[in-house]
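Complex shown without one protein chain; remaining protein chains in place.
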Amino acid sequence: MANDIEVCNWAPDEDADPATHTFTFGGREPVISVKPGTIIDSWSFDCFGGRVKSASDMSTQVCDPRFLNPQTGPFYVEGAEPGDTLAVHFVSIEPREAWGVSTTVPFFGALTSTPTTATLQPALLERTWIYELDLQDRLVRYAAADTKFTAALPLDPMHGTVGVAPALGEVRSSLTPGNWGGNMDTPEMRAGVTCYLGVNVEGALFSFGDGHARQGEGETCGVAVETAMDTVLILDLIKGAPTPWPRIESDDHIMTTGSTKPLEDAFRIAHSEMVHWVSDLTGQSTLDSYQFVSQTALTPVANVVDTNYTMVAKIAKDYLGNVNVMQGMHQKMRARAAQWHEYQKGK
Amino acid sequence: MANDIEVCNWAPDEDADPATHTFTFGGREPVISVKPGTIIDSWSFDCFGGRVKSASDMSTQVCDPRFLNPQTGPFYVEGAEPGDTLAVHFVSIEPREAWGVSTTVPFFGALTSTPTTATLQPALLERTWIYELDLQDRLVRYAAADTKFTAALPLDPMHGTVGVAPALGEVRSSLTPGNWGGNMDTPEMRAGVTCYLGVNVEGALFSFGDGHARQGEGETCGVAVETAMDTVLILDLIKGAPTPWPRIESDDHIMTTGSTKPLEDAFRIAHSEMVHWVSDLTGQSTLDSYQFVSQTALTPVANVVDTNYTMVAKIAKDYLGNVNVMQGMHQKMRARAAQWHEYQKGK
Amino acid sequence: MANDIEVCNWAPDEDADPATHTFTFGGREPVISVKPGTIIDSWSFDCFGGRVKSASDMSTQVCDPRFLNPQTGPFYVEGAEPGDTLAVHFVSIEPREAWGVSTTVPFFGALTSTPTTATLQPALLERTWIYELDLQDRLVRYAAADTKFTAALPLDPMHGTVGVAPALGEVRSSLTPGNWGGNMDTPEMRAGVTCYLGVNVEGALFSFGDGHARQGEGETCGVAVETAMDTVLILDLIKGAPTPWPRIESDDHIMTTGSTKPLEDAFRIAHSEMVHWVSDLTGQSTLDSYQFVSQTALTPVANVVDTNYTMVAKIAKDYLGNVNVMQGMHQKMRARAAQWHEYQKGK
Partner (left out) sequence: MANDIEVCNWAPDEDADPATHTFTFGGREPVISVKPGTIIDSWSFDCFGGRVKSASDMSTQVCDPRFLNPQTGPFYVEGAEPGDTLAVHFVSIEPREAWGVSTTVPFFGALTSTPTTATLQPALLERTWIYELDLQDRLVRYAAADTKFTAALPLDPMHGTVGVAPALGEVRSSLTPGNWGGNMDTPEMRAGVTCYLGVNVEGALFSFGDGHARQGEGETCGVAVETAMDTVLILDLIKGAPTPWPRIESDDHIMTTGSTKPLEDAFRIAHSEMVHWVSDLTGQSTLDSYQFVSQTALTPVANVVDTNYTMVAKIAKDYLGNVNVMQGMHQKMRARAAQWHEYQKGK
């Protein structure tokens, strides 16, 4: 494509020993080093590493619990230092195959006891559902297992897991979300948005994975319509601007996230981040911004199933007036993405 | 209007001693008795009983804490018995005046410590904001206090508080939400929707209040754009059909609510209610319904500030196929509301 | 007994219709009016109203859910007004019979899902255990149902439920604890302690019940060793001294309580109350008191099963120096109790 844009095609090796894949944020050598502005044209495994392929595959039988939610990466971003912000723009997120899979997993999910919300009750039944993906008509076809009920749902591809290496030398499982990003599981992480992540270590060490053909808000049973994904994204840097918790920008909205337990604390994080962000953007005092956010925020739940729960706060840019968000990074990224799409058509 | 529809014009007395108003669900003699199907054409005070009128009125100074959030009602619905469901259809919800008011209240709100999330920190500053309501252009005009920032937000009138008398002989403050409804503070409670409430005592004892010209999801600072409201609603009964937690139906969605703390438990209530409801509506098994809801639910937060927090789960009717929700009550109500609107035009 | 001490022998009527008993705090006419300083010599039903009598009685079958946890009272205390503190000294708490009972209850308890921590799992098995109480040797004899395991545990009688009418015109089920006291379920509420309750309505309207022959901290399965209790207590007033949350004083410790969810908020209430109380007693600044309490508090859990959870913070009086707690009420009560015990021996 354009001469000034680098494209990186590093991709996971489907035939490699699963133990060699990336299952943590932090704690792994980078797979490759890229310059800010690089387009990553790659793909990611589904959360089961591709091992759950039919309604008779039970994840607890076919998967090794050490090898769940493999990530693509980590990518070392040249020049990234603690205190910077990594901008990740999703150019396109497309299922690699025409099927997706969901399951119930014993003692995992929002409507069952878990190892931490521990009860003495037996687990719910383990079951696997295979979804047909109609990539032409952009539909996800659901079929009940016990009855003939079916439904055609909109295809809405997204990445559940997006993040960088954590602070304090920590290494965190790709099953956990936190201020480094990770397994946030918000449907807002779709193509066309830019995600902002605070850099904690040199090179940022960015990874992504856990593609979902679609997901309800909360990911109630703990498993979305899981698919391997062909994903194109752009990595860029905002130097000297820290981002304490992951943020997302779409054409229409700015969003903040918070990931912790209990869920009201995830809400508090996301909303206090939003109050401060809106205050910065509009010049309002903190108290005015608190008032303004209270009347304007949308608050869709992301997940209530992972080892931390994630909440999103979301405000329409229209309400903010003419503000300059993150030095115009999203617009710059959008333009670059348009160039890419143009180039792809031309191929 | 039409001969077969009764209209009840009972309304609160603006000049009465505030102590005579209704501040609880349960514990009050009904103000009037109505037949199922009756249209209530009434109005409600704002949550401050009209006492906060300018930016210099501080609610803690001008309001008596015993007399916050006055309700219109309770209405005794003839024939309502424990085990029935009360259907409440909002025909119209319109601000009575061209202004609304919001405030910060010391130790109340999601981004401050409170009497239960108790810390040793000082309170945030108390402040009052007056909003101009443009009822013509359907706008709510916000102006910051400390800077010149302004914003025009969509008018989106709703009732924060809607409920019946609780079970077990309890009487609950109108500041609290629970399975009797009450102070749920969800923006989904707007004109055009039908709210379903389980009946706990003879006559149901329905009340409503706490009008908001608009509100963010979560009602973060604890106070929306508060206004007295002119409200028309229809009360009807579904005999012999219990409703454990309040539900809402719009033309496009079915919704369940849960109100408790921590917030993940409010989520669990709303989503388990939704799983069971979808199972009933579509004939799916519980496990299939759990799967289906996990991929289709929207989950907007209602409030994270009241003495219980409220969560809403929401599913598009389109995904459910041709289902019969609550014996077609919403459609019936919609038709009756259309009749009313027709009649009003003709007046 | 002594001429200057009044004794009130009002007691519940065992043969009356259960519907006539008291199942709420607030919302009931007082059963009798007493002067401050009166000794109440009465008794209370067990939490099942005496209906679970053998291992084959299942509480969900033999009890009406509307008639659980009957209270003895309410007693109207002459001169009690909002802003005062009611002092309740337990002179003696003795099982009325030589047996107690515990059960599991479907969807109730800390290690099961519940109506608010809602999951889709089936309930745990319902079961009833009968305990033999050896009142001579002060033992509670446990026998496992499925094996031959037995254990002799110390008898440690207490009241799970102690409270007054709530504020804001609320009426609360006797199954719920809060700032009015109620179903706190702390083993600290044993004979020899004084409980301090803030008065919310004229006459205070004090009730008590839910006797336990003993209880673990947390009351994990939701049901202690339940027994009807013969109880002697003294009611007195501290005028003009509000008590925001129930407090307890023993010969050796001062204690504060907090009741809400999540449990960390119950902790925050109890500990912030303790910080302020210690600050008042010792003249320390709030920050010093925070430090002092952080190094000295014991924090036994009360209950994690009721509709609110209860936490106790507890500090040895020895650490406080020579302080005057609640105007010396506990010592005064102790002296009066000694008089009573003396008088009883002489009878």
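So that you can tell them apart, the chains are marked A, B and C in the order they are listed, and the count of residues begins at 1 in each.
Criterion: a contact is a pair of C-beta atoms (placed from the backbone, for glycine too) under 8 Å apart; a residue touches a chain by one contact, two chains touch by 3 or more.
Everything numeric in this text was worked out from a predicted model, so none of it was measured.
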Exercise. Wait, the hidden chain, what does it touch out of the ones we have here?
Worked result: A, B, C
Exercise. Out of C:T104, C:S174, C:S207 or C:T307, which is the one that touches the chain we can't see?
Worked result: C:T104
For this session: With the full complex in mind, choose from C:K35, C:K53 or C:R127 the residue touching the hidden chain.
Result: C:R127
Problem set entry | Contact residue for the chain not shown (choose from C:S92, C:T282 or C:Q339) | C:T282
Seminar exercise, completed: Had the left-out chain been drawn, it would touch chain C at residues 102, 104, 109-111, 124-125, 127, 129, 140, 142, 144-147, 149, 151, 153, 214-225, 261-264, 267-268, 271-272, 275, 282-285, 287-288, 290-301, 304, 309, 311, 313, 319-321
For this session: Pick out the residues on chain A that sit against the missing chain.
Result: 23-24, 26-27, 66, 115-120, 168-173, 175, 258, 260-262, 265, 268-269, 271-273, 275, 286-287, 290
For this session: By the contact definition given up top, give the residues of chain B that touch the hidden chain.
Result: 111-113, 117-124, 262
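In this text, only the chains that are shown with their structure count from here on.
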For this session: Please report how many Å separate the Cα centroid of chain A from that of chain C, as a whole number.
Result: 49
For this session: Round to the nearest whole Å and give the separation of the Cα centres of chain A and chain B.
Result: 34
Seminar exercise, completed: The positions of chain C in contact with two or more other chains are 117-120, 262
